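With one protein chain held back, the other chains of the complex are shown just where they sit.
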Amino acid sequence: MSALEVAGLTKDFRKLRAVDDVAFELQPGRITALVGESGSGKSTVARVIARLYEPTAGSVRFEGRDATSRARRHDVLRYRSQVQMIFQDPFGSLNPVKTVAHHIERPLRIHRIVPRSQVKARVQELLETVGLVPPEQIAPKYPHELSGGQRQRVAIARALAVEPSVVLADEPTSMLDVSIRIGVLNLMLKLKEERGLTFLYVTHDLASARYVADDMLVMYAGQIVEQGPTEQVLQNPLHPYTRLLLSAVPDAGRSREAFARAPRRVADATVGCRFVARCPLAIDLCRREAPTLEEAHPSQSARCHVTAPRSWQASA
Amino acid sequence: MSQLEPTVLELPVAAPPRARTLRRVRVPGWLLLLLRNPKSRTGLLMIGTIVLVALIAPLISVSDPNGFSITAARQAPSWHHLFGTTDQGSDIFSQVVVGARRSLLLGLAAGALATALATVLGITAAYSGGVVDDVVNFLINVFLTIPPIPLLVVVSGYLKARGMGTMILVLAAVLWAFEARILRGQALSLKNRDFIHAAKVSGESTWRIVFGELMPNMISRIAAAFVLVFYIALLTDAGLEFLGLGDQSKTSWGVTLYWAQTNSTVLQGEWWPFLFPGAALALTVLGLVLVLAGIDEVSNPRLRVFRPKRGVLRTLLVGARA
Partner (left out) sequence: MTGVLEGEMQELRRQATDALVELRDLVVDYAAPEGRVRAVDHVSLEIRPGEIVGLAGESGCGKTTVANAIMQILRPPARVTGGRILFQGEDLIGRSSEDLRRYRWRNVSMVFQSAMNALNPVMRVGDQFVDMMRAHERIPRRDALARAEELLELVGIDGRRVRAYPHELSGGMRQRVIIAMALALRPELVIMDEPTTALDVVVQREILQEVDALKRELGFAVLFITHDLSLLLEFADRIGIMYAGELVETAPARGFAEEALHPYTLGLLRSFPPVTGPLERMKGIPGTPPDLAKPPSGCRFHPRCPHCLPEDAPLHARQTQERPVLREVGAGHRVACHLVEAGTS
């Protein structure tokens, strides 16, 4: 029973297809990483799920209902009380003229999570949960008086206020100092373990994805090109793009090895596989026909003719 | 981890001052800020004085502002006529003091109405986008391209009612579009910031996002729009009177200035019909602009400066930084 399902999701911005027929499920109580470079469409996927954009095609199903259709305010509110989002820029996601307390109080009041008399107390509890102590000193502060890590924790507290079941985290650590990142990632892990929250962790950083995520989805040019359990995908990557990413990540643990220099980048192809211009494994078929996502190992799929060819065995 | 987050022991500067009770009067935090900022304090004093003068005008104006007197015409300022007299013999001091009422009221009302229109339409258009934005944009462009004087002439031909109300409406109608465009532009740049998206994801209604999250970030600009409209309203006041929209029997700064200009008084070396009403207008606007500086601090917590509490008298004598 999945927490949230995305099926056939497509989003166009004028002529640009940012997201192309994306489908996946978020398993409850697990962190799923959505990994890709800028321009891969990963942030767009998160924003569609958050109902900030309307999809061009496809659906997001939550609790058995399509969350992307034009719904009544009551239904939208219900959805928003269950699916929340954390943004990339800690300063940009907070209103500069409002206090920390305001940011956390608003969702509490809108969704009537607690009676009015208990709102202040709940704000302090939430601040303590995310490690912002002493809460009575943090609550009246304005965003510019906090550090980047503190701001991001406020954003997390705000998301937690409605007691959601799914949290979409869009590159929550990429604008934070390196030594602060682990703290925020550990907080996510703690929330997953203690509260059974489901996370969609959007990132371009494979290392942090490995650190927090149970499952991994790799996106390229608007499509999912590989998916599976994190360790499995990283130890045995199927799609050539995943392999390329993995070899490009700086890692202290590896020696200075030669990196297979990909051929000069040209525009992605329109017919056939989108990765063909950069792919060391490309065969003739790749230029003619676009591959589909096929399961090559148990629970691991990839979109590649060579490493995950379409199975000829008819599905039973 | 908790004890290593910086705990703040010094006064949080950006928090607004708690409302204080001065002799059983609750003074709100924002007013305190305005009073503590030296610029806005000066501005408030200036405006306060002018408003006070306008209020007690009937008490201090010795002559009828519209009174004729051939013998007293074109007299320079003297003890009898503090600001001199016009070419018709009317006492300019009375005109300025009594005229203050109409001018201030006109500026305030027209400014408020035009700014309110510009704010609501501009921000709503920016945030809603789509058809709403197209419609409002079209309206703005129409109102911007229509030359004001012909518009006023046409309108005055249709309107039966005369007087303040009509003038206020007409002024607001002519002046809202300019500011609406500017406010729309600012709202457009703000609406794609993540905190607006975050408010949406939290479940805030559109109305609350526009007025509760977006607009508070625009207060400085809105206040500045008000001051500009105020100023222009006062200047065009005379033109409207001339077109017959106003009430001929009432006087105002604009009217006084208008007659001073048409009678070529300066050419004859008579500076007083210009200087006094002009100075009144200029000082009022200057006061408003100084208050704007304080409003910046009220609306933007990042600009707030720590000012230790001290008595008003001490501040006046010693200065704020001593």
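A and B are the chain letters, set down in written order, and residue numbers restart from 1 in every chain.
Going forward, contacts are C-beta pairs under 8 Å (C-beta built on N, C-alpha and C of every residue); 3 or more make two chains touch, one makes a residue touch a chain.
None of these values were measured; they are calculated from a predicted model.
Touching the missing chain, out of A:134, A:183, A:229 or A:272, is residue A:183. The residue from A:19, A:49 or A:234 that touches the chain not shown here is A:234. From the options A:7, A:71, A:246 or A:285, the residue with contact to the unseen chain in the full assembly is A:246. Within the complete assembly, residues 37-38, 147-150, 177-183, 185-186, 189, 204-208, 210-211, 234, 244-246, 248-254, 256, 259, 261-262, 264-265 of chain A touch the chain that is not shown.
Here is the rule we go by: only the chains that are shown with their structure count from here on.
Note on chain placement: the centre of chain A and the centre of chain B lie 49 Å apart, centres being C-alpha means. Interface residues of chain B, counted against chain A in their complex, comprise 1-2, 5-8, 12, 14-15, 193-195, 197-205, 213, 216-217, 299-302.
On the chain A side of its complex with chain B, the touching residues are 47, 50-52, 73, 76-77, 80-81, 84-85, 87-89, 92-99, 106-107, 110-111, 131-134, 137, 140-142, 144-145, 147, 150, 155, 158, 162, 183.
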